[in-house]
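Of the protein chains in this complex, all but one are displayed in their positions.
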Amino acid sequence: MELMLKGFGEVVKTVTLRVRRYDPEKKELPKYMEYKVPVQRGMTVLDGILYIKEHIDPSLAARYSCRMGICGSCAMIINNRERLACQTQILDLGKDLIKVDPMGNYDLVKDLVPDLTKLFRNHESIKPYIIRQEEKVTGEFLQLPEERELYSMFTECIMCGACLSACPTMATDELYLGPQALAQSFRYIADSRDIGFNERLNLLDSKHGVWRCHFAGACSDVCPKGIDPALAIQLLKGMLAKNVFVKYQQKPAKIGPDRKSILETAQS
Amino acid sequence: MKESKIMLIQYITGIFILVLGALHFLAISALAPTSDKVLYQYANNSTSTHTLTGGTLYYTTVTTIYHTLFWGSIFELLLTFLVFHIFNGFRIILSEQFPGDRSEKAITYIMLVAGLIIFIWGSKTVVTMLLGGGL
Partner (left out) sequence: MAIENKKGWIFWFNPLKYSSDKWLYALHRLTGIALGLYLMAHVFETSRILDGPITWNSTMVFLDWPFGVHFGPYILSGILLAATFHALNGLRLTITESGLLMPKPYRIEYPYKAKSLRGWNMVLKILLGIFMIIISIFGIVYIFTGVIL
């Protein structure tokens, strides 16, 4: 135990954080500012940014919340690659100069804060909910564990938006749906309880839908939660290509017994 | 046309181009109607001004290839597939650079016209040669 705590809290070395600053109130283009940050063992880039905020320059703006890689607020470009600032150890990067940029392909609000409106609008547009024909649902939809395996990985998305920033199509095409929305649409189409393939088809098959993905794999590469959006998009393409010849069929999952009948059987 | 159909044609033409393009390379190399398969054969005495005396790209060799119905039809098919594949590719690249309804419509029409021009121009060469053109 003592061995593990040895060196904890000690300043190991000093690194330079080169942060891109942009102030919307001043009519200036974004510029880089350098800050010297003493690094302790276990210090993340987000900790470094907070150190700057507390000790050097309080005007630095960054978005963060949970500090443990769950909320997906602090995605930024660290040393030219999209990462969650709260999950990136400064010592792991192994560099004395760390370049911190706000995520690209989004509008920039201030310093390191991107405007994620596009991400949420795109996510909303693919109808991220289960679509059913029944007007009134009495019981739960039944699903086997194997059926859940087919989409469970995509439910892990924390919507940090790193994939949209890494996507080369997104770099120019602002109308593109983006890896996040496409992976989520696969998540709902592959869900055995859902029958909304045809409702989502028009959007997915549009000029800025799945076919604008050229499988650069950058989204899967940078995803901080290990989700594979590129896989979802390729599987969607396969579905859409087959749909040209044979119409894609979705069988809605059966509905289980309603609460009242469960209670009655339990009582009897 | 739906984007998925266009992209399916893009993939299928791509595979055909791979086969026909390989044949096209072979037509002027391994399968060329010459004894020596070298691309250029120059006259030995000339040093400053080059005069072509043979090779697979020599005029008579190339006209012989063009006059064969087999190669003529392969070139024509290859041209058709290539024009679609290339100008659809350009359309995709340009519409990713300039997204928007109006700009994409303009890009589509420009690519259609440019593709037609290249297609007609190339077909003119292949068809006139196939009908016994050339000197």
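Letters A and B mark the chains as written, and numbering starts fresh at 1 in each.
Note that contacts are C-beta pairs under 8 Å (C-beta built on N, C-alpha and C of every residue); 3 or more make two chains touch, one makes a residue touch a chain.
Computed from a prediction, not measured in an experiment: that's the story for all the values here.
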Key: Option from A:Thr44, A:Asn105, A:Asn122 or A:Gln184 whose C-beta touches the chain left out   = A:Asn105
Inquiry  = One chain is left out of this view; which of A:Met33, A:Ile56 or A:Leu150 touches it in the full complex?
reply    = A:Leu150
Key: Interface with the undisplayed chain - residues on chain A   = 22, 24, 30, 79-81, 102-109, 114-115, 149-154, 156, 165-166, 168, 171-172, 174, 190, 214-218, 220-228, 230-232, 234-235, 237-239, 241
Task = Provide the residue numbers of chain B that touch the chain removed from this figure.
result = 11, 14-15, 17-18, 21, 25, 29-30, 36-40, 50-52, 55, 57-60, 62-63, 66, 79, 82-83, 86-87, 89-90, 93, 97, 118, 121-122, 124-125, 128-129, 133-135
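The working rule: only the chains that are shown with their structure count from here on.
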Ask   = Hey, which residues of chain A end up touching chain B in the complex?
value = 169, 172-176, 205-209, 211-212, 237, 240-241, 243-244
Chain B - residues contacting chain A, complex = 2-8, 92, 95-97, 99-100, 104
